[in-house]
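A single structure is presented below for examination.
Left out: one protein chain. Kept in place: all the others.
Chain IDs A, B and C follow the sequence of writing; residue 1 opens each chain.
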Amino acid sequence: MTEKKTPLLDELESGKWPSFVTEIKRAAVKSEAAGELLQVLERSYAERRGHWKHGGIVGVRGYGGGVIGRYVDEPQTYPHVAEFHTIRLLQPSGWFYNTKTLRTVCDIWEKHGSGLTNMHGSTGDIILLGCKTDQIQPIFDEFSEAGFDLGGSGSCLRTPNCCVGPGRCENACYDTLEACYNITNEFMDELHRPMWPYKSKIKFSGCANDCTSSIARSDCSVIGTWRDTLRIDQDAVKEYVAKKFDVQGMVCDKCPTGCLTFNADTQELSVVGEDCTRCMHCINMMPKAVRAGKEKGATILIGGKSTIVQSAFMSWVIVPFMKMETEDDFEPFKDLMRRIWEWWDEHGKSRERIGETIYRLGMTKFLKGIEVEPVPQMVFRPRANPYVFWDQDDLDRSGTALDGSKL
Amino acid sequence: MTEKKTPLLDELESGKWPSFVTEIKRAAVKSEAAGELLQVLERSYAERRGHWKHGGIVGVRGYGGGVIGRYVDEPQTYPHVAEFHTIRLLQPSGWFYNTKTLRTVCDIWEKHGSGLTNMHGSTGDIILLGCKTDQIQPIFDEFSEAGFDLGGSGSCLRTPNCCVGPGRCENACYDTLEACYNITNEFMDELHRPMWPYKSKIKFSGCANDCTSSIARSDCSVIGTWRDTLRIDQDAVKEYVAKKFDVQGMVCDKCPTGCLTFNADTQELSVVGEDCTRCMHCINMMPKAVRAGKEKGATILIGGKSTIVQSAFMSWVIVPFMKMETEDDFEPFKDLMRRIWEWWDEHGKSRERIGETIYRLGMTKFLKGIEVEPVPQMVFRPRANPYVFWDQDDLDRSGTALDGSKL
Amino acid sequence: MAVLDQGPPHYKKMLPPIIQENYGQWKYHEIPQPGVLKHVAESGAALYSVRVGSPRLVSIDFVRDLCVIADEYCDGFLRFTTRNNVEFLVSDEAKLNPLLDALNAKGYCVGGTGQSISNIVHTQGWVHCHTPATDASGVVKAVMDDLYEYFNTMVLPAKLKMGLACCLNMCGAAHCSDIAIVGVHRTPPRINHDVIRKGTEIPSLVASCPTGAIRPDPKNKSVIVNEDKCMYCGNCYTMSPGMEIYDPKNDGIAILIGGKTSNARSAPSFSRMVIPFLPNTAPRWPETTEAIRKIIELWIANAQKGERVGEWVERIGWEKFFSLAELPFSDMLIDDYIFSRETFRTSASFKY
Partner (left out) sequence: MAVLDQGPPHYKKMLPPIIQENYGQWKYHEIPQPGVLKHVAESGAALYSVRVGSPRLVSIDFVRDLCVIADEYCDGFLRFTTRNNVEFLVSDEAKLNPLLDALNAKGYCVGGTGQSISNIVHTQGWVHCHTPATDASGVVKAVMDDLYEYFNTMVLPAKLKMGLACCLNMCGAAHCSDIAIVGVHRTPPRINHDVIRKGTEIPSLVASCPTGAIRPDPKNKSVIVNEDKCMYCGNCYTMSPGMEIYDPKNDGIAILIGGKTSNARSAPSFSRMVIPFLPNTAPRWPETTEAIRKIIELWIANAQKGERVGEWVERIGWEKFFSLAELPFSDMLIDDYIFSRETFRTSASFKY
């Protein structure tokens, strides 16, 4: 291990928040690569620029992705991080672990890599940060043995993720953990063998609080909801009142649809079910008194992504309500995704996310392509321009001649 | 006059609303052209299509517009409307008339035209509908003699218009009638001699009720406003209360900024002046009790237009507050318009309205071009994308080399 | 010889004495009855304006009739409004009722103030334009006849501003109306190659198409239209008479609702399409009058007091509007143009 000074980084070891510098240093005790990373990083801090390059594609046999090739720009100076690739491993649903599993991850990574990790990456994977090219296959083999698999990278289905859902949350309207697991397994080929115009992400949130931020962070957002009316426990309402909770001000007045009424005399809360848009606010405010309806499922939204190229997009509704039952193995959802990807694969340009493809070609073409009926829930409001395309076959064209001849 | 049947049109003579068919028939008593118009129109009703063509440019000496050339598509069948052009005359501000003036219009038009008119066209002109080519110059000469002038057509400043303003409205924050008159006169050349990429319209509304719909209907919308706080007459408030007017429900609850408070005990209405956005609602509801502040002027907005080509645009703020004083002859506004048109003339494509040019090139270029400082009032909200252009001259480029050489 | 650039007649000569005297000194107004505005000045002077509906396409005799009335009751002064109504300006209160009686006797329509439907801003249509997809005056007459009860009363939740444009050029500026009636074509232009060859600047024609459906056909010295890309806006026809766009069997009317231009309460807003097509059933367009009446009656029944059409729909949600109105929703109502993205429901909250 090199014992060079890192005065700038050292400054980031003080303060209350845990320090990544300390962590790199801990790794550096066992890994020369981690030690060199510290040097490279110190230099970045001094020079205020990065020192990493992307380069040739690296990977494992049988897969098209899962590893991000990374090289330092001065391999002579920093030979141990000359190759310093990232391994992405599929995380267990909801990032639940037993310590045995976690220790396995540590042990394998200690053996072959830098000993640095992100728990977790922004997409959700277990990110193992920094290994040499020749270690990639062995790492994969050992992780595979231990029950792990690689995550997504490249123009493929990226590693789906989900909120804690039924594992620990009273708001879960469908089984996010199982959905994520089951659906990830279903689309192993799409995930491991990039074949699309660009990446595609799915995130599963159990309710409209959207704790995975799926609407912003995934091409397909699966957000739990219900079809009937939310349920109110009037006794519990009274308890909130007794504790001086301001039901009128904090709940009713902030309900976006104004569909909640609090009767101060009877201390009862009532809802106009058909006007509720299931935004979750009242449930969030009074979790003991208000909860979702019984007829549960999910809203499917499409198109979310970040800034590059056409601007950031948020996903928008394409199926207002879909049952998401474990029993049927999520078949309707899987069918839908297949139709969506097929359409995108056929029409998308290279490096065009599906939201951008739909924006470019129009919802009409998209909905026809995936065989979904248009419903007003798909839009905040209808078009303001009158630029409607008409299927010419539906019209009586007998009176018009394309050569301009008179009627 | 031809005495052909018009059974379809005749059906439009019944009903309570005044009938344009009756009017055409009245004109037809004196004008063969009007009679033929009735025939052409009856045919349109039967065939469900128009029968008019645009054609060669027609006009008067010295002007490039003001007359719309119109020809029937079967001149042999309808010789009296073979040429059936529209004359646009500048209306007096606010469409005020004395009967002498109106009768003059009628007399001249009776002599030379179809006797049909629109009082008024959608842009605001007096529209005289239907005359022959050889009558155009005589018509103009006589109207000119009588104190009238032609309105705009083509790629020029179109006839400005204004709301009734100080003529009859307590809400007027500047003198719309004078502004329209004075500014129309200032830009006679721009109005009569098309020279721009496309048309440009100005409309003057005395307050944010925008009774000319300027925000939707004009490239430049001049909307009256004030800088200080609206004024409340508490005695008048009490009168409203006495008449059982629901001040809380109809006024305070609907104030978009929630800056109005009604004290039911004292029956007083108060406002947080700095939060009021001068939307006019409370003034509209209680005209006897609430009125504008004293420091009056106008907001200047730019870019409004209808659907073709890039969608309909509404004007947006470029000058939040500008004094619009009669004494200074509206100089700051005129200066601004000159800079705006100059920029647009230089950068606009053919048939591109100024709103579209700004959208295409960006507000930054526009504001620099017209020398107006950016202020947050110009936008509902700042940009969501980080795609900022930086003036490279403001940066320290010493460290970067364009040829890719290292630092 | 004509004087050039003399500008409009001076408005000051057109103002009745009461306005001259109280110019800019108005204090408040009342609406004593539908169609009558009473403006009171700081001086105490009161001006009554009596609003009368106009078909807008009128004969000079109509105008002369107005002059006779104005001479008798208004010292020879009157004005027109931004919606092309006539306003008789009565400065002598004693003349107000006689005027109203006279107007009534002669069959004039008094109304259009306050919570009413006023005249429909409209255009030329088959009477005088070359690109219309429907008539203007006829549709307006049919609709106003049908809705007359809302013109001469003030029983609506709020003002109702309607606009009609006979083609997408939108001369009626219908794009921000409570209810917009818009003439629409539905088939691509039919190219008259001879006309194009004769007089059309091909690059401008190609550039005029918002969707890039037109491409040059150099061999033919004309153009080719990609029918799949055309959405029948007619802009190419405006550029060249060789691109004929009218089509009697398929032209008709689209209905858009919920726009406004005033800033009161909510920001100005565009009208939004709720019915993509209704046929041109001249002379009385029953499908159109019926559709509009239904929307208006739904609004009356459901809106809160003071709520414009768009404010009401935005409060309840467009999805709820479609179910209440029992109007079919279709892909045609989903935007697919430049700013479409902002209309997509990027939220998991909605009504069923």
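Everything that follows uses one rule, which is that contacts are C-beta pairs under 8 Å (C-beta built on N, C-alpha and C of every residue); 3 or more make two chains touch, one makes a residue touch a chain.
Please read all numbers here as calculations on a predicted model, not as lab measurements.
J.: Thinking of the complex as a whole, which visible chains are touched by the chain that is not shown?
T.: A, B, C
J.: So which of A:Glu170, A:Asp228 or A:Asp391 would be touching the chain we can't see?
T.: Of the listed residues, the one touching the omitted chain is A:Glu170.
J.: Hey, which of A:Leu129, A:Val247, A:Leu336 or A:Val379 is the one touching the hidden chain?
T.: Checking each option in A:Leu129, A:Val247, A:Leu336 or A:Val379, the one touching the absent chain turns out to be A:Leu129.
J.: Considering the whole complex rather than only what is displayed, give the residues of chain B touching the chain that is not shown.
T.: Within chain B, the residues touching the omitted chain are 208, 210, 215, 221, 223, 225, 227, 256-257, 274-279, 299, 301, 303, 313-317, 320-321, 359, 361-364, 367-368, 374-390, 392, 395-405, 407.
J.: Which positions on chain C touch the chain that was left off?
T.: For chain C, the residues touching the absent chain are 263, 267-268, 338-339, 341-342, 346-349.
J.: Touching the hidden chain in the full complex, which residues of chain A are there? Just list them.
T.: For chain A, the residues touching the absent chain are 8-9, 11-12, 14-24, 26-27, 34, 37, 41, 44-55, 60-63, 70, 84, 86, 90-103, 105-106, 109-110, 115-120, 122, 129-130, 140-141, 144-145, 147-149, 161, 163-164, 166-170, 172, 175, 177-178, 180-181, 184-185, 188-189, 192, 208-217, 223, 250, 254-256, 278-281, 284-285, 287-288, 291, 306-312, 314, 349-351, 380.
Operating definition for what follows: only the chains that are shown with their structure count from here on.
J.: Measuring between Cα centroids, what's the chain most distant from chain B?
T.: A
J.: Measuring centre to centre with CA averages, how many angstrom lie between chain A and chain B?
T.: The computed centroid separation for chain A versus chain B comes out at 48 Å.
J.: Would you pick out the residues of chain B that each touch at least 2 other chains?
T.: Residues 307, 311-312 of chain B each touch two or more of the other chains.
J.: At least two other chains touched by the same residue of chain C: list those residues.
T.: Correct list: 168, 175, 210, 233, 247-248, 270, 337, 339.
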